[in-house]
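Entry: subunit A
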Amino acid sequence: MNALGPGVGDVVERFELEKAWLVDPVSGREGPGEIVVIDGVLESVVWLEGEEAKGVTDKGVVVAPGFFDLHAHFREPGFEDAETVATAAAAAAHGGYTTVAVMPNTSPALDEPGVLERIRSAARASGSPVEVLAFGAVSAGRAGEQLSAMGELADAGVIGYSDDGAPVRTPTLLRSALLYSGMLGLPIVEHAEDLELTANAEASEGYVASVLGLAGWPTAAEVNAVSRDLAVLADALRDEPRVRLHLTHLSTAASLDLVRRAKAAGLPVTCDVTPHHLALADEWIAGARRWAWEALAADGSSRDPWADGALTAPPYNTSLRVNPPLRTPTDAAACLAALLDGTASAVVTDHAPHTVVDKEVEFGKASNGVSGIETALGVLLALVDAAKLPLARAIAALTTGPAAIVAGWPAAATTPAARKRGLTEGAPADLVVFDRADRWIVTEESLRSKGKNSPLIGRELPGRVLLTIAGGRLAYEDPQAGEE
Partner candidate 1 sequence: MTDRQIMTGDEIRRAIVRISHEIVEKQAGTQGLALVGIQRRGVPLARRIAAAIEEHEEVRLPVGALDITFYRDDLSLVAQQPIVKGTDLPFDLNGATVVLVDDVLYTGRTIRCAMDALIDFGRPRAIRLAVLIDRGHRELPIRADHVGKNVPTSREEIVMVRVEEIDGNDEVSIGRQLRAGEPAAAEHP
Partner candidate 2 sequence: MSVDTEPAAVAHAAGSAPTQEVVWHHRHLLDVDVVTWPEIELIMRTTDEMKGILARPIRKVPALNGRRVTTLFYEASTRTRVSFETAARNLSADVVSISTATSSVTKGESLVDTIRTLEALGAEILVMRHSVSGAPYLAAEVFGGHVLNGGDGWHAHPTQALLDLYTMRQHLPGGDLRGRKVAIVGDILHSRVARSNIWSLTAAGADLWLCGPATLLRGMDRWATAWGGGAIPGHGRFHVTSDVDTAVRDADVVMALRIQRERMQGGLLPSLREYAARFGLNAERVSRAKGEAIVMHPGPMNEGVEIAPDVAISGRAVITEQVANGVAVRMALLYLLAGAHEGAHAHEAGHAHEAPHAREAAR
């Protein structure tokens, strides 16, 4: 027993689940089934047919491979007030995640192996079996001038490089970073933002920001940066075939379209979207609380929350301040379309916990970020419930999608990070069990993360996680569940 709770971190000696809905995104199969875990190994996966399968639907208990978050902020070292590796791992497991890749904007930045060792050591000390992977910084100190110790970081086991929180500062540095990391077989993960256009910006430029008197964050800021990144990538590709670019948390229709065309043209670029950009829109800042797809008119345009009487909550809630900002419902629909057509191969949480001190301030002064690792599944299930996203696609976006992205990075492809995530007999148990028939209310108490900056506080989400097993060990167990 350790600080995280009874049994967490222990090898799961025996766990059986009958008559559940299994989803295996590797084989593409889903349906009624049963699983048995013995001594940390997924010994048996049985697909039920005929009489035995009767009554088991995808609306009840579901078993899926453990989720893989390709972008989260664990804040340690340096910002332990907001989150520690231990609390973040507990939050991740509560959200159904068994593997998380953390971003290097810690303090000190993760720009040399010593910091990576601190993070790994904190992960070991936490006793949580959640696998913590890491991106190294692109630039030393994330200052945007010199390259970080990329080679040493690669040897130490980072799966790529990013200056996230910020873009790679100059096109020249990006080109060098792409070439050097390409040589090492690892990607650059880019936070695409034109800093000059977003100086002092508070909310997505548009109707809502105009009415609320908030400084606008132009679409051009993301589009401009993505264009730049793709152009530099195309050049760098000519010199080094192993260059890889991953654009994270894209939020606008225009930039997703650029990626769509770049992929079609054969550029080695991938991208992801976040749950909050799929499901929330800038009208939430004005006080709306309907899902983004509910704010779409029949012609695909965004509805007017002032005209609809959709404003039901106080405006200027700082848990809605995020980078990139929440966009229009039309952009959210574009994020979903990108996920459905494969332009975006994964959903990442960009889990960004903040202290009350950083968030209980005026909107324009609040830190950017949503604490989202525990609510990602619920948000995706809301999309599934609304028939916007098939359940299997949602699961894939959380498992095989990110795994496939990593598999596209030559040096990372051979590491366990790139392993396919399926329900494979004989492999170490790495799975999540959740009940779609149940719901849970997001509250400060129910969130394991130290970061209570979630715009979904007070809201009931579909799908309660019952059990998360990572690498054969118990990561999370619902206090009320009695599955064993």
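Just so we're on the same page, contacts are C-beta pairs under 8 Å (C-beta built on N, C-alpha and C of every residue); 3 or more make two chains touch, one makes a residue touch a chain; residues count from 1.
Picked so that all candidates are chains of the complex that A comes from, given by their letters.
Remember, it's a predicted structure, so these values are computed and weren't measured experimentally.
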Among 1 or 2, touch partner of subunit A in the complex: 2
Touching residues (chain side subunit A, partner candidate 2) in the complex: 202, 205-207, 209-216, 287, 304, 306-307, 309, 311-316, 318, 357, 360-365
